[in-house]
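To start, the structure itself, in structure tokens.
A single protein chain has been removed from this complex, and every other one stays in its place.
On to chain A.
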Amino acid sequence: MVAKFDLNDDGVVVIVGSGAGGGVLANELAQKGVKVVSIEAGGRYLPDDYINDEWASFQQLAWTDMRTTSGNWRVAQDFPNLPTWIVKAVGGTSIHWAGASLRFQDHEWKARTTYGNIPDANLLDWPIDSAEMAPWYDKAEAKLGVTRTGGREGLPGNNNFKVFEAGARAIGYEDVSTGHMGINSAEYDGRMSCQQTGFCFQGCKWGAKWSAAYTDVPRGEETGNLEVRSGCFALRIEHDDAGRVTGVVYLDAEGKQQRQKAKLVSVACNSIESPRLLLNSASSMFPDGLANSSGQVGRNYMRHTTGSVYAVFDKPVRMWRGTTMAGYIGDERRNDPSRGFVGGFEFETLSLGLPFMAAFLDPGAWGREFTSALDGYENMAGLWIVGEDMPRETNRVTLNPDVKDANGLPVPNVHFDDHPNDEAMRDYAYGKGAELYRAAGATRIFPTPPYPSTHNLGTNRMSENPRDGVVNRYGQSHDIPNLFVSDGSQFTTGAAENPTLTIVALAIRQADHIAGELSKGNI
């Protein structure tokens, strides 16, 4: 039943990227009878293929094409050519994601209004709000099977959670649980429940965690309206003299250049490659790249204010056993500038296996201070800080004119400077995280710097006014009516919550909008 569309069929919607945003959009459109071609750079991997081994899984699935970095963020120093942790595969980063699925808080849709004019930040209110998004969040939570929503039970707490919970209660936190997770606590939607395997970051071999790779993508294909072309790398988007996009030029799995015609194109390549594709599509009509009359394409790159706290105890914890991120503290997610920063953050449990711990605990460190920490690995507990960071015009993805990829295209450079608000939040969170573990009996504590970015946001942001951003309230570009953005790059601001639930909710809403507009002949 899998569809096969002609390269010259200009009646199809072409979606570039098949991850949390693109994979969901493709399925939702296909379910509504819209013909879709999905162009995906990566290959197809299913739960049987996933590997319970950190580096082997990373080599199998991660995006390792050349990138460069600049700015004062520590990632540029520790991982100069690996600014992000993103998956290149059908289903995208929803294969490696951990499942934490939280709705934005009301005030986070109105960051500019709530936080005011923060110097050196480019804050803006979203053109949409909680009330508008509520029904779409309901659908997204049902799709992902999010625990503690829709009558679904929470996950049981593992060892890492129990230490985290004990410390949290001891220092007075109250909003503490195993969180809202896109991981089945009981059989749901034809997928089994979590077996506490502990390799959520490497792809769930049981299929207990939601991923577009084995839900939305195959379901879309079953309709006969979706063709997924894996191993196909989009090079540029083309347009006609009227300034409407006409198709996508890509390299197929054999390395041959192809041109798929389209009546509508959606970009869903995650927040580094999406702006890169728009910038690489520059033409004489659009010399600064597509959809870029505002000059905001690639700007306002956000990655959440992150960091980890690991702690060693006098007795074993064995944090690697069980769900990687099923632990949540919400007490710090409010906006309370008396803490010394605007916006808020969550604490979530986090565990790394020994190989990744060696790479990420304190990159570059050596000698006994470092190795004695690893000697305590069995007795270690860990948490992750995820908070709202400030969008800045100067934090941006640009084309690096000096470095070309295998296809001769300039690679993306990712520039990021921590904003003073980000630094104040991180320092405060390190302090509270240390306090928490000390209260649980920790003998040694490690404030661990951010990893390559897993949450990549904001580089084609949504705005009411075309002057301020790249896309409108539906992710439709302000400049080109049949060009859409469908991934986390549309985020106007990052909020404190892990982004995927919101990416999925926006994609479901966008599918509804696109299908409606197409049937009315408006696009």
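Simple rule for what comes next: a contact is a pair of C-beta atoms (placed from the backbone, for glycine too) under 8 Å apart; a residue touches a chain by one contact, two chains touch by 3 or more; residues count from 1.
Here is the rule we go by: contacts and distances are computed from a predicted model.
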- Query: Looking at UniProt, which of "Sugar ABC transporter permease", "Peptide/nickel transport system ATP-binding protein", "Phenylpropionate dioxygenase" or "Twin-arginine translocation pathway signal" names the chain that isn't shown?
  - Reply: "Twin-arginine translocation pathway signal"
- Message: From the list A:201, A:214, A:250 or A:320, pick the residue that touches the absent chain.
- Response: A:320
- Query: Which listed residue (A:171, A:359, A:424 or A:515) would be found touching the missing chain in the intact complex?
  - Reply: A:359
- Message: If I consider the whole complex, including the chain that's not displayed, which of A:162, A:219 or A:244 touches that chain?
- Response: A:162
- Task: Provide the residue numbers of chain A that touch the chain removed from this figure.
- Result: 52-53, 55, 156-159, 162-163, 166, 194-199, 205-206, 315-318, 320-322, 353-355, 358-359, 364, 366-368, 370-371, 374-375, 377-378, 440
